[in-house]
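Structure record follows, encoded as structure tokens.
Removed from the display is one protein chain of the complex; every other protein chain stays in position.
Now for chain A:
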Amino acid sequence: MEILMLIVVGILFSVSVYLLLSRRILRVILGTILLSHGVHLLMMTMTGLGRGAAPLLHLENDTLTDPLPQALVLTAIVISFGVTAFLLVLAYRTYKEYQTDDLEELKGDADE
């Protein structure tokens, strides 16, 4: 299953990079969201999937899944949420100020 998941992660990365390369701010934000999904799945996958029960001690299973990447991903989810929220508001504000969401038009002058 790990190989399959890693291929899925690769697809997530590909699509998100494609979106990040586009001209619309909205697509760029969507790209960052997909990128963080890809990274979270990658972190989960890299320690192996499918061994043991959830890391809760009262389940009294012989083996538990690795709790450390879960903790790391939890932190990462919250942080990427924060960044996404900020990006969204920034995009909103940029649009309010400049009436465009086209990165090409937001480029500024050549001599700047």
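The criterion applied here is as follows: a residue touches a chain if its C-beta (ideal position, glycine included) is under 8 Å from a C-beta of that chain, and two chains touch if they have at least 3 such contacts; residues count from 1.
Heads up, the rule we're going with is that contacts and distances are computed from a predicted model.
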item: Among "Monovalent cation/H+ antiporter subunit A", "Cytochrome ubiquinol oxidase subunit I", "Electron transfer flavoprotein subunit beta" or "HEAT domain containing protein", the UniProt name of the subunit that does not appear here; value: "Monovalent cation/H+ antiporter subunit A"
item: Chain not shown, touching residues in chain A; value: 1-28, 30, 33-34, 37-38, 40-42, 44-58, 64-68, 70-71, 73-75, 77-79, 81-86, 88-93, 95-97, 101, 103-104, 107-108, 110, 112
